[in-house]
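Here the complex is missing a single protein chain, while all its other protein chains stay put.
Labels run A, B and C following the written order; every chain starts at residue 1.
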Amino acid sequence: MRNGNAHLFVPGPTNIPDAVRRAMNVPMQDMRAPDFPELTLPLMADLKKVFKTASASIFIFPGSGTGAWEAAITNTLNAGDKVLMSRFGQFSHLWVDMAQRLGLDVEVIDVEWGEGAPVDAYAAHLERDKHGAIKAVFVTHNETATGVTSDVAGVRRALEAAGHHALLFVDGVSSIASIDFRMDEWGVDLAVTGSQKGLMLPAGLGILAVSAKAMEAHKGSRMPRCYFSFEDMGAASKTGYFPYTPPTQLLLGMRASLDLLFAEGLENVFARHTRLAEGVRRGVHAWGLNLCAAEEKWWSDTVSAILVPADVDARAVIANGYSRYRTSFGTGLSRLAGKVFRIGHLGDLNEVMCLAALASAEMSLSDAGARIESGSGVAAAQEWYRQQVASSPATATRAA
Amino acid sequence: MRNGNAHLFVPGPTNIPDAVRRAMNVPMQDMRAPDFPELTLPLMADLKKVFKTASASIFIFPGSGTGAWEAAITNTLNAGDKVLMSRFGQFSHLWVDMAQRLGLDVEVIDVEWGEGAPVDAYAAHLERDKHGAIKAVFVTHNETATGVTSDVAGVRRALEAAGHHALLFVDGVSSIASIDFRMDEWGVDLAVTGSQKGLMLPAGLGILAVSAKAMEAHKGSRMPRCYFSFEDMGAASKTGYFPYTPPTQLLLGMRASLDLLFAEGLENVFARHTRLAEGVRRGVHAWGLNLCAAEEKWWSDTVSAILVPADVDARAVIANGYSRYRTSFGTGLSRLAGKVFRIGHLGDLNEVMCLAALASAEMSLSDAGARIESGSGVAAAQEWYRQQVASSPATATRAA
Amino acid sequence: MRNGNAHLFVPGPTNIPDAVRRAMNVPMQDMRAPDFPELTLPLMADLKKVFKTASASIFIFPGSGTGAWEAAITNTLNAGDKVLMSRFGQFSHLWVDMAQRLGLDVEVIDVEWGEGAPVDAYAAHLERDKHGAIKAVFVTHNETATGVTSDVAGVRRALEAAGHHALLFVDGVSSIASIDFRMDEWGVDLAVTGSQKGLMLPAGLGILAVSAKAMEAHKGSRMPRCYFSFEDMGAASKTGYFPYTPPTQLLLGMRASLDLLFAEGLENVFARHTRLAEGVRRGVHAWGLNLCAAEEKWWSDTVSAILVPADVDARAVIANGYSRYRTSFGTGLSRLAGKVFRIGHLGDLNEVMCLAALASAEMSLSDAGARIESGSGVAAAQEWYRQQVASSPATATRAA
Partner (left out) sequence: MRNGNAHLFVPGPTNIPDAVRRAMNVPMQDMRAPDFPELTLPLMADLKKVFKTASASIFIFPGSGTGAWEAAITNTLNAGDKVLMSRFGQFSHLWVDMAQRLGLDVEVIDVEWGEGAPVDAYAAHLERDKHGAIKAVFVTHNETATGVTSDVAGVRRALEAAGHHALLFVDGVSSIASIDFRMDEWGVDLAVTGSQKGLMLPAGLGILAVSAKAMEAHKGSRMPRCYFSFEDMGAASKTGYFPYTPPTQLLLGMRASLDLLFAEGLENVFARHTRLAEGVRRGVHAWGLNLCAAEEKWWSDTVSAILVPADVDARAVIANGYSRYRTSFGTGLSRLAGKVFRIGHLGDLNEVMCLAALASAEMSLSDAGARIESGSGVAAAQEWYRQQVASSPATATRAA
């Protein structure tokens, strides 16, 4: 059963392009060489395009998205600061937990897992906060655990409606570079991502984009920090040198990855994610199953969390996929354990890979006792993909 | 359309295991180093296991299977020698053509493309050849163009029945290491393969196993040869050094590949090819289509040549697969052009990859105008694979 | 000038073995797969052998050695705790700086850069601290900036002589796996290293070994921490799963690296570092130059910091090496800028590579105006290496 390609459909780390893999296969390099900034400075500039920001400061920390979350908090806030967060999945839960452990006074809005960030509730809280006690508002753009994408622009509008000056922090780990994210247009003050999702790299980098307003807040922040401090790392974006040894391969891989993203065009990348995701969703619905995402407006284009029938254990589905069909699906986290399995559909992916995921899921579900008609999800996705490809000018021309 | 993995389902070069790919990613090496034979001599010994021969001599030529064909002829025969060959597909055709161009007197048995080697006709010719004019009998074990596997043991029986002493030459390029091949048991005198099929390597090596009887014939052979001569290359199997610079990476890759084949067990490798192939064939039949292979006894476990409906151009199927679905199918060669497309299912492959091939083929067929029910072939294969995996002791245990 | 291999002689990242590079060249993997711990748990066990500890807890953080320093402090101490540190180079300086920024009350012993950890001064401070106010004693085992190795066992003896119960923390970033380090024998409570030095991996991991006593102290530690917290990461050493996505390639590379270290034998690895370093030092002395390390007892086997003549700017030496001879030397940090250049001689290295470093350094020095006899350092090192190789049983036999 260990023959052939492994089929990786976890929502990160994602499949990475072969060109990126190749770019990282290098001897070690001197990270203090005079030409090292020729690699690093353009990365900083190009990441701004990915975040869709003209003026934010970029920080690349060796670490992970979790580390970037921590950098966000410890560099801009102070212990005891009130912040407003919502919780609707494992990753928004973990960010709340971190904020609390780092000493923030977190006002948590809990909603059902499967729903998105509650824009109205944000609005209500902000409206009530007449004296501006809330220093920052946190939103998880894409909740990886439930496959839910939230309305960040809506939260910005809520801030504006309330005339509130809190900072707006966004976790874009599983959205940025896959789902449209508009830092400047949405007035995001600090956005966080990691290397192992839409950037199609191995894990190992936590990345932040920080607005001028958040950099201003930084000046007043006195939380203990060192490794993740903006002070130490800030120089990197100017000099191109890191305060400690950076993982150079990942930076070389990022160069290749950004080149691919820009060659495809970010808007095309987003459209591709939507197209591929829609095929998966049509497959799921053809099986007679539902997404964890409660409403269509929240459907995530990077990951689908799929509710299994009540008499099926989603863990068995995942175990079957792995041991019988060399396929990795995402598990149900925390309260969703056993209830959902997830198909990650972000990064370097195409139609036939998604069909393989559906075919494998069908077998894994059936083996776990679900009554799934073989081929039904595949067929629904095939119809969608055929229709899409037929209407694409590129392939229409080529097929002519 | 260039995102994600390319889906390679040509019958060679095959998908290669990542471990093999890694093993070939090396700096250049000194091919006259004292420890170089520690790499090469065990390869020779282990290739014998793959050919299932205890005593044959192994030759590894930088080149291709075509080069190995030429080495077979020029090292053992003489211009004007009569040989008996059959022709039932493009590759058996090309071997006949080479034999003629190299000056052999070829008695060709032509049968319909889609049939296998005509054992009865071989028997009749051999029976008639009372004076032993036929110096060698050639059989293509697996005709890659039509997806037909022939009965080599049957030809040996025909030789025995006729009491004929001709040499038995076999083209095992697309069978050896994927389909059971038994050099000694079948009395094969010379078998030929290449690196880019069941050995799961890039193209670049032509490999021969030569019986003692064929080596005896070699002594009387006076055909002009140099690059492909057994004289020059023969030393390699004793000293481990090559007469000219060998492609060391391929030899390192072969080490990794043979290790994988033996770890899985050759009989398990063959069973896997049968299992995966059968899924593909069930898919084809579920579409209502037929194989080019005329009878079940000839079905090849390494490649299926699929007859498209009369009103469909197989070239359009292949073009759709490539341009729309990032999938490479094998084309119809020569007289089969436009009539068949081929799915290679050999080498480093698993169930979900075969389902991906079927799903992609369904879309490519439909786009080309074939009336194929979406998902139908996938479903038939899924049922087969699920049943097989359930009855496998390994996965049954693991799933328990 | 960009042809051929770059010659990397910075003291980290080090040259990595090709087998390690290959091991990291893999597709992405599912870090929650059931067999993932088969990779990770043995790593934890094997790292203990490298630290020479039977019972310490191992933590592997995505980050760097700097991150590991921070983890050491924030998980075991509290703001305001008094700690004893010495400062004799840029890295011991930076650790002091971090301790201060994280709120510790640091008693700093400053000695000349070029000297090692002042064991007598440690003893005096500990002797004076009758009430045990000092919670932890920090020692930099190998100061990378000055090429100085300190006597950790001596500090342990000082603690014992004073009957002091402070924790003993050691920065082993540029020593562990290259220079003998004996956690249990020396009573080290917490040792820190990174991936990009003796472990011959890219940067990207900070690694800690923590004694039971330090783990006990951890229970009383209330410093804010999250990313680098022992609580979250502690489970990894038991379950083999990480609290956030780990850089799987680095873990695969570590498997290959540890296999190489154990195959060579740790004591042989240390002896090799000593042998190679001694050749470099003989070369330096043959030039008539001196090491920054003030006494022979402090000479580091992983890096030599070389004092250039007073009328030469070491920055020019380094610039010449890079731009003219494709060689990276380490720079003089902070107060040593312009006064020293450094040759890193740790990791995957051999005699001829060290001779290349010396040859390149000779040219770079001469081009910068130093009066160095061409070939003089190379010759001195050659004599040493020839003598060593001649006395090695392995090569003596082989050459016989």
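One rule holds for everything that comes next: contacts are C-beta pairs under 8 Å (C-beta built on N, C-alpha and C of every residue); 3 or more make two chains touch, one makes a residue touch a chain.
On a predicted model such as this, the values are computed, not experimentally measured, just so you know.
Engineer: With respect to the chain omitted from the figure, which of A:Ala23, A:Ala305 or A:Ile318 is a touching residue?
Structural biologist: Result: among the candidates, A:Ala23 touches the missing chain.
Engineer: What chain A residues would touch the chain not displayed?
Structural biologist: Interface residues of chain A facing the absent chain: 18, 22-23, 25-27.
Engineer: Even though one chain is hidden, which residues of chain B still touch it in the full complex?
Structural biologist: Per the touch rule, chain B residues meeting the hidden chain are 5-6, 8, 10, 12-16, 21, 24-25, 27-34, 62-67, 69-70, 74, 79, 98, 101-103, 194, 196, 202-204, 223-228, 243-250, 319, 322-323, 328, 331.
Engineer: Which chain C residues touch the hidden chain?
Structural biologist: Touch set of chain C with respect to the missing chain: 1, 3-5, 7, 15, 17, 25, 264, 272, 319-320, 323-327, 348-353, 355-356, 359-360, 362-363, 366-367, 373-376, 378-380, 382-383, 385-386, 389-390, 394-395, 398-399.
Quick note on the criterion: only the chains that are shown with their structure count from here on.
Engineer: Let me have the rounded angstrom distance from the C-alpha centre of chain A over to the C-alpha centre of chain B, please.
Structural biologist: Centre-to-centre distance between chain A and chain B: 45 Å.
Engineer: Taking each chain's centre as its mean C-alpha position, how far apart are chain B and chain C in Å?
Structural biologist: 53
Engineer: What residues in chain C touch two or more of the other chains?
Structural biologist: 25, 27
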